[in-house]
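The complex appears here minus one protein chain, its other protein chains still in place.
Up next, chain A:
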Amino acid sequence: MSARFRIGTSLAQACQDLGYTGEVGYQTFLYSSEPDIRALLIFLAEKLPRHSHEDAHQPAGKSAVLQREIATKIKQQLALPWLPPSCRTAAAKRSQSLCRLHRFHVQPLSLAGDSSSKSISPERKEYWEKYLPFVSMQLPHAYSLAASLLERNTSDLSAVQEWEAEWKSQGLASRLSPEEYRSRKRQRLQKRIQDQLRQCRQHHAENHLPGPSTQDLVDMLKTFTVEEGTDNNKGSRFTHAQKFTHRQDPQVLTEQMQRVAENLPKKDTQDAQAEQEELSSLQQQIEHIEQDIQALAESTKLLHLTINKVEEEADKLQKQCDEKANAVKVKKRAVELLPDAENNLAKLQVMVDGSKQRMASLVGQWETHRVRLADEYSEMKRLQQEKEVESSRWMKDVRDLYDKIRAAADEAKRKEDLYKQLVSEYESLPKDVSRAAYTQRILEIVSNIKKQKEDITKILSDTKDLQKEINNLTGKVDRTFVVTDELVFKVGSTFISFSGYWFVCTLTCSVLSPAKDAKKDEPVRKVYKYLAALHENCSQLIQTIEDTGTILREIRDLEEQIETEAAKKTVSNLQKILEDYKAIKQENALLLSRMRDT
């Protein structure tokens, strides 16, 4: 029970948070009345997000359009009757004959490139000019040609896209031109491959006696190392091949094709055994030649080493010779100067002093120069840093620009798609639902409202007329009474009477029979009495009628109130409330007992 109460309160709170202005509380949900709930539900329904409404206006996505197309196509094909294969028309053949299907079979194609560009070798140009067959003749079937062409186009495009993505994410950050970036990446890859191969080779060298489990791997590595060993001084052949295939894929392909083409006729003329023999003899020859090459390479290495050694020795000897010649020169000079030793010593002293002074002045000069240069150096450094900062700023700008371009392109694409879709949807919409129908309906509604308004004004004027008439009548009654009163008064004033009562009585008498004498006093008085009674009775009657009207109105009000109260199901609600109250009491008792137990 308490849980229900809590839920009801939270619901009411939520409704109030949504902005419901009416009265809402837990009682709205627990002891509901129809109109309250109705009003609340209407409010909530208005607050609901209008999915379906917006869906109608928002264009469907690409996939939805595709699905719709698929649906219409399926519907079309379902509507067609099945025909036996021999009776099929062209259209039915297209949708019903599936036995002519071919696999999506792609073969590499060789296409002529841009022959006007300068980086293309003349050999390749010649190949393009003279030997390259037309695309249509490179493959045997039209369907594989179509598949291959589509595949090639797509792969080219995706390669461009991939490159762009990489360039934007990493290339721009490296601040290199695209060519530099490419060449650096290639170098990196080559280095990695070389490292890998070197490692493999070392690994192989370490395991001279490999176990049987690693035999296969070692065999594989051996093939690598053998290949590398033959071309040792030219860099690894594998890396060359890698470079080659990366750059000049079609050329390799065409070379291979030519080779195969040369081999083909030979194979036809010779029988298998001769081929085998030739193959083995050629293999032997190759082995011989390889051995020779290895031996020669080793001897060349040896010779190179000896040449180096001899050159080093010659250098050493030359140096010794130069040193000795210098020593001889100095000694010769000293011997020449010996006879006049005193003078020469003094001269030498002077020279030494002079050189000392010169040294000091040079040190001073150097100091000034150094300071200047140091200043310049720091200035340059500062400038360089500034430039760095600026370039990074530029870099950021460029990247922002790229992003913007991409965003704009995406946006344009999206818009264009949307436009197309909307156009197609517009075309598919039924055209006959025109504005005219809607305007007609609106006009009808407007005329209805006008009619109703006229009715209302009519009723209003009727009421007014009635009111006026009532007013008139009351006025008339009043006036008539006053006039009669006056008349009676006039008649009565001709008689002399002193007492107030008699005065009035004579007044009344004179109204009815002014010519009559005082003897006819009695009827006059009676007349007046009747008049007064009549007036009183009439006013009473009017009063009663008015009272009846108000009472009727009150009755109506009360009936309405009763109806609303009845709609609120007060009795059942009361019962419910009582039950709930009992339930709460029980719960409380239970809780209390539990508390006591604990």
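In the analysis below, contacts are C-beta pairs under 8 Å (C-beta built on N, C-alpha and C of every residue); 3 or more make two chains touch, one makes a residue touch a chain; residues count from 1.
Please note the rule applied: contacts and distances are computed from a predicted model.
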_Protein name (UniProt record) of the chain left out of view, among "Pre-rRNA-processing protein", "Protein SDA1", "RNA-binding S4 domain-containing protein" or "COMM domain-containing protein 3"_ = "COMM domain-containing protein 3"
*Based on the whole complex, identify which of A:86, A:119 or A:357 touches the chain you can't see.*
A:86
*Quick one: say which of A:405, A:541 or A:591 touches the chain that got left out.*
A:405
*Options A:100, A:435 or A:596, residue touching the unrepresented chain*: A:100
*asked:* To test your reading of the contact rule: which positions on chain A touch the chain that is missing from view?
replied: 67-68, 70-72, 74-75, 78, 84-86, 94, 96-104, 109, 111-115, 125, 128-130, 132, 134-137, 142-143, 145-147, 149-150, 152-153, 156-157, 160-161, 164, 178, 405-406, 409-410, 412-413, 416
